[in-house]
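Here it is: the structure, laid out below.
Selected chains from the complex are presented in situ; the others are not included.
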Amino acid sequence: GLVACGNSNNNSSSSGGSSAPPANTKVGILLPDTASSPRWVSADPNELRKQCTDNKLTCYIDNANGGATTMQSQAQALINKGVGVLLVTNLDSGSGKAIESLAKQHNVVTIDYDRLTAGGSAAYYVSFDNVKVGEDQGKALTSCPQVTGKSAVGYVDIDGAPTDNNATLFAQGYNSVLSKQTGWTKLAEQTGNWDPATAQTVFTTMLGQHPTLGAVMVANDTMAQSVINVLKSQNLAGKVAVSGQDATAGGLGNVMEGTQCFTIYKPVAGEADVAIKLAGEILSGQKPTAPATIKDPTTGREVPSYLASPTVITKKNVALPVTDGYETAASVCPTPALRKLCTENGIHTP
Amino acid sequence: MRTLELQGIGKSFGPVVALKSVDFGAEAGDVTALVGDNGAGKSTLVKCIGGIHRIDTGEVLIDGTAQHLHEPRDAAHLGIEIVHQDLALCDNLDVVGNMFLGRERVGRLHTLDENAMEQMARETLTSLSVRTVRSVRQKVASLSGGQRQTVAIAKSVLWSSKIVILDEPTAALGVAQTEQVLELVRRLADRGVAVVLVSHNMNDVMQVADSIAVLFLGRMATQVRRSDVTQTQVVELITSGRSGDLGLPGAESIGASA
Amino acid sequence: MNAVLTEKAPQHQPAPSALAEYLREYVARLRGGELGSAPAVVGLIVITAFFAIVHQGFLSAYNLEALVIQAAPIIVMAMGLVFVLLLGEIDLSAGTTGGLCSAIMAVLLLRHGWLWWLAILAALAAGLAIGFVMGWLRSRAGIPSFVITLATFLAFQGATLILVGGQGSVILPAGSPLINLENSFVPLWLGWTLLGVFVLGYAAVKLGDAQARRRNGLTATPVVVIVSKVLGVAVLGAAFTYEMGKNRNLITNAFFSSKAQGEPWVVVLLMVLFVVWHFVLSRTRYGRHVYAVGGNEEASRRGGVAVSRIRISVFVICSGMAAVSGLVAASLLQSVQSNAGAGNTLLLAVGAAVIGGTSLFGGRGRMIDAVLGGLVVAVIINGMSDLIQGSNSSGYEWVVTGAVLLLAAGFDAVVRRGKTL
């Protein structure tokens, strides 16, 4: 699926640039799926489209629905359309690399968006630092009220899908923190596959085996909901520290209720505006210099990178994603009970 | 006015013309034999009456009224019961289930009245001289060829109907069972049912029929009273389409066989 | 009935009703391959025993509850699928139909402020309507059901995604009665009462049947056999109810006195659905016709069965049950995901029905198959989630799940060897 956006009027100059208007204003954007995070369904497309309009670019946005072949054919279609820059959020490095070499063949510049394509040929990498996301998750978990002051804490890991490289990076991040935390012992580690049903089955068993666990390191909000379901049935919700990620509406609700300790807010705007501005500059013939580089783990190439920092959301700053416009108040506070909590926490419902 | 009357029935399967303007009639109280060579179109005609095949041209009249037969149910509603040559039984149901298929008895709470059905099934089978069906709760998949045929016949005579058509009902039956079925056919006719009997056995036909219709290569050669023909004449009609001045005009009976 | 035939009214010999005779017949039937539920039951026992040995807490009251609530959506979906499979059809979209219907419910409930029972009714109505359209396409347009349901499988996945939208999931409000289905428990006294009603009803029906048959001079199951069957059911049910009567809260202390006690409400739902559909399949005209059409469509048509109406109806039932299954899953997860019902949901439910003994070629299958097969699948999945650990566990878990599934089916097949109708 494609969305054409922005102003196709080629004569106006790009927002910050003083250079001549770009001859080509077409940017292709390939998003991965709908399961690994809800962000790919609305947050990213909306923000990217907004940025494109602001930068007077024509953007085509595709979502591959988790299919590597689908993404490949979408890339071909976009190249067929004549895009000059391709933003790729790969499903995995292999298929990402194939797309990037295809683009290179056709002289299209690629930017890795959110996920680094190992061994790929992208000109730039724009992302949050995923290992850092994991580290933040680990640190935030250890400072949850449920575990502070305890000398010994048993915890379990519920990871994302092993097919997703990001999940590996998150795990790398939080494991590096938690394994060094004194008094913390890992009781079990399993994958929840980014799937709430799997996560719920897995955690049910874990809780049965380790009823005294003190913290659950769960990779995102959707799976955290499943963990909380099980804890609720044992009257343990709120007494065990539960992590999260993505600042979903449900996640924010759980944070307000106190059943989830925190979530990670990755303001898409931080990525999207950088990436689209970059694309505009490339199209107008510039070669911007990135503030940092990230080493490609397979080739060792230093990829020019723009890295944004995530924000940990706890009860204190829970209103932030809503005031940013990342989530709407209506979706965070759908029921009277939640509406009351929202008001208490500074989220204003219409 | 005949109970069953066919006028100008035609039926083709793609390039194959199976029936060509066939006229046929069966009267209440008569046994009408329908004979013809293999592939003459007898079963096709029966299936047309039964609503299994759509008729291309022509009309079916029941008691003088033209009827539309699009579904086997239509035929059943008009009081037509048929035993088809390919018996078509549900192998996964037992004998009782097959005999009452589509007309199950229900008792309280609209539940199946298995006991009543089982008893009626037994009685019917016994009356047809079937001694080797071990149990009416047997799946029909395990029955012998003759036993299957008996079940199909029993199924069709369970109901009081106006017209009963039997397509080679005794093909797989033993000596005693064949006799029972022929007797049954006679008895049905005597009760005022119009019975149509398709058979290749000339002895049976000559013994039980009141009227004989001969199909030849999809055309009706002739329909005559039993008393007006000899067995030799019937055989001649079957094999060549004519016999003396009976049957199709000479040219057609030859031409049709090309 | 035509009196022609009754001229020679026959003597029916009174049947021997001795227990010995019954057992002899039963053994002969078993040897002849009419195994009924035996293989699935034995398989279930073997697998359960295996997990109970390798995994300490497997038979704890806590895990037993988990097992039941995890099995419920699979069993409900498999129950609906039995109807479709009995006709030799397939519904690949049952999973996504369930997902779509639960999404409809969630969206109506939360975004449009409908009353919970109205939202549930709407979801069920959507399921029935979906089934009707698919059945109509199969029956009237003559499109193979594999293709129809492949198309709807894709389409409903998309529709759910559109409905749930950017939030990835819709979370059900905590107090909603739907959530209680999987997360709230039947009071103990009611649990025992329901068990009593069920056992007594079962005994009454069986004894009544035998009585009626004997009155009509037909062979009947000996009373002692019926009594032992009823006792068996009663003992199993009592054991389950007793076990579920234990407090399953893992941690108790002075502050929290709440107890998790009693069987989840979904057990009652399962019982009701089972009894109703079992009754429909085995004792009504409609059920008989379903078997007949599955066994020989042409014969049924000739017998006057309204084949296309039956065909449409099984799709309606299947999709309706899929909607129920979707609601049960939503109750389990207390939320509806944008990918609800996708993935392996459907395959596992079909697998459950087949392992239970239902044929994919039509004509053979019973309601109990869905229950037993669903339990086998749930036990495998639950047991497996503890057996294999580690962050890359899912790979090994899939491999082992496949292997166990194959073992279960292989056992079943070898026992039935060549007896698949």
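We just call them A, B and C in the order they show up, numbering each chain from 1.
Note that in this section a residue touches a chain if its C-beta (ideal position, glycine included) is under 8 Å from a C-beta of that chain, and two chains touch if they have at least 3 such contacts.
Only a predicted model underlies this, so the values are computations on that prediction, with no experimental measurement involved.
Peer 1: How does the whole complex break down by chain label?
Peer 2: A x1, B x2, C x2
FYI, only the chains that are shown with their structure count from here on.
Peer 1: Chain adjacency by touch: line, ring, star, complete or other shape?
Peer 2: Here the contact pattern is a line, an open path with two ends.
Peer 1: Taking each chain's centre as the mean of its CA atoms, which one is farthest from the centre of subunit B?
Peer 2: That would be chain A.
Peer 1: Averaged over CA atoms, how far is the centre of subunit A from the centre of subunit C? Could you give it in whole Å?
Peer 2: 39
Peer 1: Calculate how many whole Å lie between the centre of subunit A and the centre of subunit B, each centre taken as the average of the chain's C-alpha atoms.
Peer 2: 74
Peer 1: Could you work out how far the Cα centre of subunit B sits from that of subunit C, in whole Å?
Peer 2: Between these chains, centre-to-centre, one finds 44 Å.
Peer 1: At least two partner chains per residue is the criterion; list those residues in subunit B.
Peer 2: Correct list: empty.
Peer 1: Report the residues of subunit A in contact with subunit C in the complex, numbered from low to high.
Peer 2: 34-35, 37-38, 41-43, 46, 157, 159, 161-162, 171, 188-191, 193, 195-198, 200-202, 204-205, 207-209, 211-212, 221-222, 225-226, 229, 232-236, 246, 248-250, 253, 327, 331, 334-335, 337-338
Peer 1: Quick one: in the complex, what on subunit C touches subunit A?
Peer 2: 56-57, 60, 62-63, 66, 70, 110-111, 161, 165-169, 171, 173-175, 183, 249-251, 256, 258, 260, 329, 332-335, 337-339, 343, 381-382, 385-386, 389-395
Peer 1: Per the contact definition, I'd like the list of subunit C residues that touch subunit B in the complex.
Peer 2: Contact set of subunit C toward subunit B: 1-10, 12, 212-213, 216-218, 283-285, 288-289, 291-292, 294-296, 298-306, 363-364, 421.
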